[in-house]
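Here it is, the structure, as structure tokens.
A single protein chain has been omitted from the complex, and every remaining protein chain is retained in its original position.
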Amino acid sequence: MNQRFISASPHIHDNLNIQKIMVTVIITLIPAGAWAIYLFGLQVLWITLTAIVSAVLTEFVCQKIMKRPVSILDGSAVLTGLLLAYNLPPDVPLWIPAVGSLVAVFIGKQIFGGLGFNPMNPALIGRAFLMASWPVHMTVFDAPLRNNMPVSGIDSVTGATPLAVFKHMREILIHKSDLLPEQVTQAQQTMAELNGAYMKLFIGQVGGCIGEVSALLLFLGGCYLLYHHIISWKIPVAYIGTVMILTTILGENPLFHALSGGLFLGAIYMATDMVTSPVTFRGRLLFGVGCGILTVVIRFWGGYPEGVSYSILLMNLVTPLLDKYTRPKVFGG
Amino acid sequence: MNIIATALLDLVDLIAGSVRSRAFSGGVHPEDCKHYTEHKIIEQCPLPDYVIIPLQQHIGAPSECLVEKGMSVKTGQPLSKSTQFVSVPVHASISGRIAAIEKRPHPGGNQSLSIVIENDGKDEWFDPAPDTPIDTDNIDIDDLKQRIQDAGIAGMGGASFPTHVKLSPPSDKPIDVIILNGVECEPYLTADHRLMLEKTDEILKGLHILMRIVRAKKAIIGIEKNKADAIQLMQKKTKRWKKISVLPLPVKYPQGGEKQLIRAALKRQVPAGGLPMDIGCIVQNVATALAVYEAVAFRKPLIERIVTVTGPGITEPKNFRARIGTPFHHLITASGGYTTSDVKIIHGGPMMGITELSDQVPVIKGTSGILVLDQSVSDLSREQPCISCARCVDVCPMKLMPNRIASFVEHDRIDEAVAYGLSHCIECGSCSYICPAKRHLVHYIKHGKALLVRKRNSS
Amino acid sequence: MSFKKDLIKGIFQENPVFRLMLGLCPVLATSTSVQNALGMGSAVIFVLLCSNIIVSLVRNWVPAKIRIPIYISIIATFVTIVDLVMAGYLPDLHKSLGLFIPLIVVNCIILGRAEAFAGKNGVFRSILDALGMGIGFTLALTIIATFREILGNGTWMGVPLFGPSFEPVLLMILSPGAFITIGLLIGLLNWTDHARKIRHS
Partner (left out) sequence: MEIKMLLIISVSAILVSNFVLHRFLGLCPYIGVSRQLDSAVGMGMAVVFVMSIASAVTWVVYRYFLEPTPVNLLARWLHVNPPDLTFLRTIAFILIIASLVQFVEMVIQKTSPGLYRSLGIYLPLITTNCAVLGVSILNIDQDYNFLQSLTNGFMSGIGFTLALVLMAGLREKLELANVPRAMRGAPIAFIMAGCMALAFLGFAGLKIG
């Protein structure tokens, strides 16, 4: 008798698998990292590698302890490490990415049962952990830029990310009456300069976390992923759109807010994390809108200059509810 | 709060609605692989040495066996009798002696009571067909339906629902449209395609009979655009009839699903849990239309059908006209045999077909194809956990959430699975096809349906 | 034997925090340092002991229908005593425990023991029960606080353990650290239990 294969229908499958998805996402992230190495220097590479190695090792050890099949080859741990590194300032000591990846993979993922069961984005859990534990390392951007920071007026401020400058200047402008007129004028000038620096923001000649500086490269990567249907347009478009609309309403420059900070990295690569975002059409749109609103709230009134990662984490919490209440109506129902 | 939320969701729906295309939402685009057989003219399959005719080849009540072991039967002789309305008889597809009446493997799985006829080689007909077709226009409608039932016709697209039942809607549900299903969206299969090219006139005559029976005002023939020649031919032949139109459809699986086809053709949605007749239409397969014509005009019972024998595991893929009951291995041998020893034999297409344990099972009324896959196509990779990528939700033509339903079934939580629409699943396989984690979603759903039946029966 | 069991069960098999999941709010809130934990623990032991004694003494005179309000009043009285005494003699501790001293009233361990044990048993056994439960509570609290204080502050009982180069994991003394620590500890306990069961069978 010949050998017969038995399986349930269907008998043909799309050739996309989890590993391919992960690898594609990782590849599209590489240009942004390479740009950061060019901009900030080689330590960026070591940070990234440390994060990846730590993530993969943690995954391996966890799965060994839990006596489960080791799945480090599916690339998800590498992606987690990579995304975590991209969310760190370029000059953190190497133990920061190591600890961050450990927490990301252990608390963020493996403890819930591994890939597919984590309720929140592991890389962002890692980042939030680092942010709460070592706020100084995580918020001070001292790394010198290759082409020298082109936005002036920041000498008086610690931290060189455009959003931090923005926040500081906004504070000054709100409390105009308490300050000297020349301080106010200087703040207004700085604001104008920030708002005019589109090209620098777009290309990435600014300070910031490793992976977030070049909106252009992230955008190109996102386009590639969209074209290959790895991610869907709904979350990024809803997210960035909401931020732009809200900032316009609040009387600020929408382009500046879209291009600065981690918005592109977050909207394209982290809010779209499949495991932790809704699966329904309406759910994904609402998820993006929610992220956008929270980001603007934190940027304008929160304690941090940037709110992308917390917004995504917070919306991750809402994902099950969104899925439940935006269930598609059955065809004909 | 609630009002705001509802308004918000409605707005999102509005945006979503304008983005969606005219066809049904969802669906997948598997490679159609029709090149194996789409240009091959239908061949008459040589008669086998014996045929195996399962008594139950349709959905509904079983028919009552009329014959005994040892009796001689002629081609076309009824072997069973329907005692109930939702039932059709089976007929001898060759002449010869009844060798056995026993349980034999059925292509749908399990064992089924079957009549085995040994071929005497004569192929003598029980009721030889008239030389010229009978004028069907004078036959009374009830008589037509009776003839269709007596000929044993059940839907030939695969579901095998008795045709005369579909043609007898209750009086409060008038039918205005008949949709002829020539979509054949399953990859590999070309039986309907060849039939539309080679038996165009007969199919159209069958369609006329169907329209007359239900007094339909118009008919739409749905054909996928990858069958351009069939579309052209049908358009040419139907030009003079205002009532019949040909609708070229985008190539998308499962375009041929009944509800999806109706949505594309009429922009009407069959209510969830309802039937096409609820919205005034019925869908018939092209092969069924042909069978109806032959049954009425030539008094020919349903004893043969077109079967595509195809796939990378077949040496010389072909379209056959094969008698019902012909064992698979006979057809496979007639197609030059297997190309390799490790094969997967599938009854039907690759998306919804059933794997067969053996090639001894017979062709039945719903067998549109025999697909033999080799290892290169048989994907047996390990299931990985769901990563909620939403692909299955996006492609589901019934707008379900297969990931959730499957995982509820996996955890034995049938009630929740039902709440998420378990029973609405048409098992088209799009979700499993697209799943990057290679989860056997349809398998879980089928299992869930079985559990549901068991639960309902026990309570 | 049975007396010993009354004492021991609260510490191990029926540990109010790790096993019964009772009185979680103060456990998480006051385990930022070992000192706080011990302070909270002794307050709870005191209230638990006193209320168990009184409840056990009056149990035969209390009508069943209004027993709960009466128990609550008894407990609230002792809580007020602790509150005032601590405010008077240990103002720093009182300040850092803050809200959670008056909240001992609604700590389910205390009402739970009054209802489930002291209301049905004699004074001596109720004392043992109170001590066992109280010590079990304090023990759990101290263990959690040990982890949180060492990691989150680099100290134990206020004594620095590492050199100046140690950068404490601030998160551990914030609220997420509390949740994660107790989650991991209970998980670890389940794990060892499970391993022991496998070894036995």
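The letters A, B and C name the chains in turn, as written, and every chain counts its residues from 1.
Simple rule for what comes next: a residue touches a chain if its C-beta (ideal position, glycine included) is under 8 Å from a C-beta of that chain, and two chains touch if they have at least 3 such contacts.
Just so it is clear, the structure is predicted and the values come from calculations on it, not from any experiment.
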item	value
Visible chains that the absent chain touches, using the contact criterion stated earlier	A, B, C
Contact partner of the left-out chain, one of A:20, A:137 or A:324	A:324
Residue of C:86, C:105 or C:118 in touch with the missing chain, whole complex considered	C:105
Among A:125, A:194 or A:330, the residue in touch with the chain that has been omitted	A:125
Option from C:57, C:84 or C:116 whose C-beta touches the chain left out	C:84
Residues of chain C in contact with the chain not shown	21-22, 24-26, 28-29, 68-69, 72-73, 76-77, 79-80, 83-84, 99, 102-103, 105-108, 111, 171, 174-180, 182-184, 186-188, 190-191, 194
Interface residues of chain B (partner: the chain not displayed)	385, 407-408, 410-411
Interface with the unshown chain - residue positions in chain A	66, 107-108, 111-114, 116-117, 119-120, 125, 128-129, 131-132, 294, 297-298, 301-304, 307, 309-311, 313-314, 316-321, 324
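In this section, only the chains that are shown with their structure count from here on.
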item	value
Inter-chain centre distance, chain A versus chain B - centres from mean C-alpha coordinates, in Å	48
Inter-chain centre distance, chain A versus chain C - centres from mean C-alpha coordinates, in Å	41
For chain B, residues contacting two or more additional chains	none
Residues of chain C touching chain A in the complex	167-172, 174, 176, 180, 187
Complex contacts: residues of chain B adjacent to chain A	5, 8-9, 12-13, 15-16, 24-25, 28, 30-31, 187, 259, 263, 269-274, 338, 341-346, 350-358, 371, 373, 375, 377-381, 384-390, 393-394, 397-401, 403-404, 420-421, 424, 427, 429, 432-438, 440, 442-443, 446
Complex interface listing, chain A residues touching chain B	2-14, 16-18, 20-21, 71, 74, 113-117, 232, 274-282, 284-286, 323, 325-333
